[in-house]
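A single protein chain has been omitted; all remaining protein chains appear in their positions.
When the chains are written out, they are named A, B and C in that same order, and each has its own residue count from 1.
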Amino acid sequence: MTDAPIRVTVWNEFIHEQTAASTREIYPEGIHAALAAALREHLGSAVAVRSATLDEPEHGLTSDVLARTDVLTWWGHKAHDRVNDAVVDRVQRRVLEGMGLLVLHSGHASKIFRRLMGTSCMLRWREAAERERIWIVDPSHPIVDGLEGEFFEIPHTEMYGEYFDIPRPDEVILISWYEGGEVFRSGCTFRRGKGKVFYFSPGHETFPIYHDANVRRIIANAVCWAAPCGSPYFGDGRRIEAPLSPIAAKHIVDESLHRKG
Amino acid sequence: MTDAPIRVTVWNEFIHEQTAASTREIYPEGIHAALAAALREHLGSAVAVRSATLDEPEHGLTSDVLARTDVLTWWGHKAHDRVNDAVVDRVQRRVLEGMGLLVLHSGHASKIFRRLMGTSCMLRWREAAERERIWIVDPSHPIVDGLEGEFFEIPHTEMYGEYFDIPRPDEVILISWYEGGEVFRSGCTFRRGKGKVFYFSPGHETFPIYHDANVRRIIANAVCWAAPCGSPYFGDGRRIEAPLSPIAAKHIVDESLHRKG
Amino acid sequence: MTDAPIRVTVWNEFIHEQTAASTREIYPEGIHAALAAALREHLGSAVAVRSATLDEPEHGLTSDVLARTDVLTWWGHKAHDRVNDAVVDRVQRRVLEGMGLLVLHSGHASKIFRRLMGTSCMLRWREAAERERIWIVDPSHPIVDGLEGEFFEIPHTEMYGEYFDIPRPDEVILISWYEGGEVFRSGCTFRRGKGKVFYFSPGHETFPIYHDANVRRIIANAVCWAAPCGSPYFGDGRRIEAPLSPIAAKHIVDESLHRKG
Partner (left out) sequence: MTDAPIRVTVWNEFIHEQTAASTREIYPEGIHAALAAALREHLGSAVAVRSATLDEPEHGLTSDVLARTDVLTWWGHKAHDRVNDAVVDRVQRRVLEGMGLLVLHSGHASKIFRRLMGTSCMLRWREAAERERIWIVDPSHPIVDGLEGEFFEIPHTEMYGEYFDIPRPDEVILISWYEGGEVFRSGCTFRRGKGKVFYFSPGHETFPIYHDANVRRIIANAVCWAAPCGSPYFGDGRRIEAPLSPIAAKHIVDESLHRKG
């Protein structure tokens, strides 16, 4: 909680923008550029944003970049399989150590989200440009700070519907209604180690959802919420020989049982 | 919720019992035999128990065995690395489909538990034969059904202490006090897909903890709690072409965006 | 977990059925009779059902009746204010001791639910006979046991919408979609003391919702889920003079500080 800016890395698969005119029209410089602009617009000098994409070496997520990332945002859709497992390992480790992670829209199927959740993370979907109405079910949460009313709307969206195969979220903040008949837990939090994870479903490659004011505000709020804080993380086994308080028993350990077979 | 017995597979690494006299003395036929006896003692004909061990082909956990398992209990310590990843995949899939999973003691470090949790699952530990006092913090839970009082004790135990690197549990039922100064969330539940997971820390290869009446009762209760129930599981992506309710928008999907790159 | 039947008391305000033809037509013998029939249909001899209504002495909820009630179901709408506070105190105490409580539909505004929740329990509503589609978001839960598919529908319902002012539920099992545009956490659980509480929104005095097969099944499942189990409840302050384990400090207590002012 110092005054240093939150260091955000916006990760984008960055394929549709290069191959599909429909995407390029909406996000001419890439989805990552739109997200970075949203963060700068809302957070100004409180944030230092860089981006990284699939085609960069190590997908732009070297150990060095990750070490200097407070919050990582993740957008991918078409090429989850092409993300290297070693990079996924590295991102997971950094989340456990405290790096925040925002998983956006089709990122639900990314390797890193599935790794952190332990479930399939699959869902119902339909691309029909239908209306989505997003209801706030936790008005106390910093992630919805500054929003007005009980809900906001997205006029044309891809439907993501339940059953969404995720562990029980720590917090369900938003629930979406879809014109075509489904509901969805569209804003959920999870802790993993010292890291805070926010899944946020709005956003798509051919609808201009990352230009929506409410969506941008929520993503900016979530970056602040996910920035590392708290006490030290202990993620290795710690053998403690001397007890903190006296133990009556005398005991000789058979060390062979603690050696790996 | 029929009258058919719950089909339990008790999985045991089964190494210490064959190599260490101290373990063999306490569990002459293996930890799995002690656990199976506990289940039969408490649940009688309501349960059908088999066992499986590391050295069997596919560790005794073939697709066929898993398909006919309602609840799997897991004890491992020395050879987590030797568990085949394909078997871990298979167990994970069955948990998501609804198979219950009881992870016992040093099973916290097993591949399957770490896979389902997404965290390191590491902890503090000390083998000093100290006293453990296990407090019930959720007296409403079926897993503590029939226990008496506010706590029970284990006279000599291995200490497992916080910080225990697990996701926030769905339910914390038991919290342990250790003579040497630590605390531990010793009985926790997690849902993954349709499957129910219970982590229970008491139990060790050189202390006769699986002969303790309270420990045995909790494990039997947990088997009943973890038995599959509920509604169908949907763990694949479901594309829904026709909406359930009418949609005003007309929309043509660019199918190329939904093909894998 | 014995074989004795679960003793259920179905409480009904029982006003609309006596004053409104529209209600009488659907529930000629009262909503309580429909609910009791649903329980007997699904649970047979596993349940012993009685009913109680507002106009009986002590609203039919004497200490003696409550002492012999395992699960209480609550339906009220028009006369929450007429429920005596002493009866509310008594029901609350029994819930803490372990009695299950099912709060149905407009019971969200009852004194007992608001007492147990600590919040306003208020919500959006509209009576427009619109369609409700109820999505299952926790397929592992015994309350949805035996349901088929991902959702079920109620063709004509009263809308109850978010924000629903309840504490964060222990479990959200069902989320409703409404034709008119809202969503609702329509099936939620809460623990209070040793008691299990289930709030279930479907049900209304002029729609035949308690004749719906899925609704009836859920209520029967919830009665089984809410039946008391677990370990003893401790709800009084317990002064413990002698420590369980040795304490090094010598200390003289100023007893005057522990006497009430």
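The rule is simple: a contact is a pair of C-beta atoms (placed from the backbone, for glycine too) under 8 Å apart; a residue touches a chain by one contact, two chains touch by 3 or more.
Not measured: the values here are computed from a predicted model.
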Option touching the unshown chain, where B:145, B:182 or B:212 are the choices: B:182
Sites on chain C contacted by the missing partner chain, in the whole complex: 15-16, 19-20, 22-23, 77-79, 81-82, 92, 96, 109, 115-120, 122-131, 156, 159, 161, 163, 165, 167-168, 170, 179-182, 190-193, 205-206, 233-241, 243-251, 253-254, 256-261
For chain B, the residues touching the chain missing from this view: 124, 133, 135-139, 150-151, 161-164, 168, 171-172, 175-178, 181-183, 185
Footprint left on chain A by the chain that the document does not show: 1, 98, 131, 133, 136, 138-142, 144-150, 170-171, 179, 191, 193-196, 229-234, 244-245
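Convention: only the chains that are shown with their structure count from here on.
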Chain contact topology (line, ring, star, complete or other): complete
Of all other chains, the one whose Cα centre sits farthest from chain B: C
Separation of mean Cα positions, chain B and chain A [Å, integer]: 28
Between chain C and chain A, distance of the C-alpha-averaged centres to the nearest whole Å: 36
Per-residue multi-chain contacts in chain B, two or more chains: 131, 170, 179, 191, 193, 233-234, 244-245
